[in-house]
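Written out below as structure tokens is the structure these notes cover.
Here the complex is missing a single protein chain, while all its other protein chains stay put.
Which chain is which? They are A and B, in the order written, and residues in each are numbered from 1.
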Amino acid sequence: MPKKPMSFTLNDAETGVFVEEGQNLLEALRRGAGDLSPKFGCGQGTCGACTVLIDGAPHLSCLTLAEAAASRRVETTGGLAAGPELHPLQTAFMEGFAAQCGFCTGGMLMVAKALLAENPRPTREEVIEAISGNLCRCTGYGPIVDAILTAAARMQGRAA
Amino acid sequence: MTRYAGRGFAAINYPIGMNLGGDPAQALVHSTPDGKFMVTLSAIDLGQGMKSVTRQIAAEALGVPMEDVYVDTADSDTGPHDMGSFASRGTHRVGNAVIRASSEARAQMMEAAAEELEVNATDLDTDGQGNIHVKGAPQRKITVAETAIAAQFKQGRTLSGRGIFLIEPSGVDPDTGEMSPVTTYAHAALIVDLTVDDETGEVTVDKINSAYEVGRALNPKLVEQQLIGGAWMGVSHALYETTEPYYPDRAHGPEDFNTYLMPGPGEIVPHDIAVLERPAADAPYGGKGPGEMCANPVLPAVANAVYNAVGVRVDKLPITPEKILRGLQAQGGAKPGPRRPGTQ
Partner (left out) sequence: MSVEFRKDLFADERRDDLNEIGKPHTRQDIEGHVTGRTAYYDDHLFDGLLHMRCVRSPHHHARVRSVDASAAEALPGVRRVVRPSDVPHNINTLLSLIGFGEDDEQLLSDPIVRYRGEPVLAIIAETEAIARAACAAVRVDWEVLPHVLDPEEAIAPGAPSVNPAYSDNSFTYEPYDHVKLRFGDVTAAFAQADHLIEAEYEMSPIEQAPIETCGAIAAPETADRFVCHTGTQALFFSLGTTAKLLDLPSSRLHFIGGTVGGGFGGKVDSITEPMAVLGAVLTGRPVKFQWDRPEEMQVGAPRGAERWRIKDGVMADGRIIAREFTGFFDAGAYTRLSSYAGHKGTGHLPGPYTIPNVASNVFCVFTNRTPATAMRGFGITGVDFAIECHMDRVAEATGLDPISLRILNSYRDGDMKAHRRVAKNCALVECCQVAADKAGWTLSAQDKAASSLAGSDAQRAAIPETALDEEGRVGARKEGRVASTAPAPGTKRLVAGTHGRTMEAVSVQRPDMEILAERIGHAIPGATSAPAAAAPVAASPVAPSPPARPAAATPTPPAAAQPTPPVPPSAPPSPPKPFDRGVRRPGVSQFLSGSRRR
């Protein structure tokens, strides 16, 4: 099958991949760019494990055509840390035991990052709303909501 | 429409480990040249924390800090045999194998330290901080790192251990059912408060109070993760989940998460938990696996609370709005039961 070159920014680095017609962004990121942090959970847009940010907004990469990301800014969990420094969301998830199997964690972190960029002081209800498209089968969600609120407070220099 | 409050109770026990035994687990432990320890397993971490709990078990049994231990699993070329992570057997079986492997490695470590300190190994103890000292004379000591270096480069000795744990397989008497199912049981009791809407048949779980007996909480945060997540799954099983909503008919089976229903983050149930610890004699540090049993009491407690709220006994899971409405219709409306003590 013929493949077309496509370039985009992946976690602040210029990246190029070859994509087939109809290929989704999830496959292009995983097999093409070798970024394995977005996960395949359903391929139906219902679980959120494949969530990435395109120009800062969360997208389900399993339902996004790869070509739609051409020349745009794509962020994944693999690029969340600034070098060796973990993002406050990451440390909050670690300290709050907000992951068990970890398969949904990347998607949760991506929607949380987008939320906090837009709304640095979210209420609990706003956090719940933001992650409501992301499924977790292990934690019962409570620790995830708490961790996002903790991170938000720390990023604002507030006590959680 | 009226919303009726109900309170339900259930208590359970749960068998820990593969039923009827015969399910071995092995572990290998070896030191690095500078006194850190690798634990090699074929156990599976599917989120329950297998890598983490065996790390703590190995550190405790070796007498070294947890940071000095790393768990590697599961590569069939390097990891010894293990049956797998199911039947609440991981912590019990693998944990016991890790204790045995670590104890053997510890014995060699103490022997190597004894040779360096020129004392008997039986006179030595570890401080859990990376040192080995003479009992009663903590200033006469050697670090684990120095011990490992001496063992490797001077004494020509390995600091390693093998462990296996096996419960002998039990048969079942076909006429009486006599058997030895397991050797260890966990326990739980749980109270659910909920409300039932008699117009929509919807159930809202408002509060769970629970007591779980887990032998010993080897890592209290890992136990908490299981109990909170497990109770969430129990609510989900009670009210929503099935692949065959009209069982035994196969029709209307969900094929995605839009039709296979589970509670979301907007339906988090406040859950106050008490953890009890009665160590089981043959469990690792007494700890019983909490991961499976934690969901079980929720299902009947929800059913009993629904009955308490509106007088409808839904004896077929899941307790869907349709079943509740049909029950209400059959009995001519809600018939609340006696108010349970402590109901808000």
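Remarks
In this text, contacts are C-beta pairs under 8 Å (C-beta built on N, C-alpha and C of every residue); 3 or more make two chains touch, one makes a residue touch a chain.
Model, not experiment: these values are computed from the prediction.
Partners of the chain left out, restricted to shown chains and counted across the full complex, are A, B. Checked against the full complex, the candidates A:36, A:57 or A:117 give a single residue touching the omitted chain, namely A:36. Touching the missing chain, out of B:5, B:99, B:132 or B:310, is residue B:99. In the full complex, chain A makes contact with the omitted chain through residues 1, 20, 22, 31, 34-44, 46-47, 49, 76-78, 80-81, 86, 89-90, 93-95, 97, 99-106, 109, 135-138, 142.
Heads up, the rule we're going with is that only the chains that are shown with their structure count from here on.
By the touch rule above, chain A contacts chain B in their complex via residues 42, 44, 46-47, 97, 99-103, 127-129, 131-132, 135, 137-145.
Residues 46-49, 221-222, 224-225, 228-229, 231-233, 256-258, 262, 264-266, 268 of chain B touch chain A in their complex.
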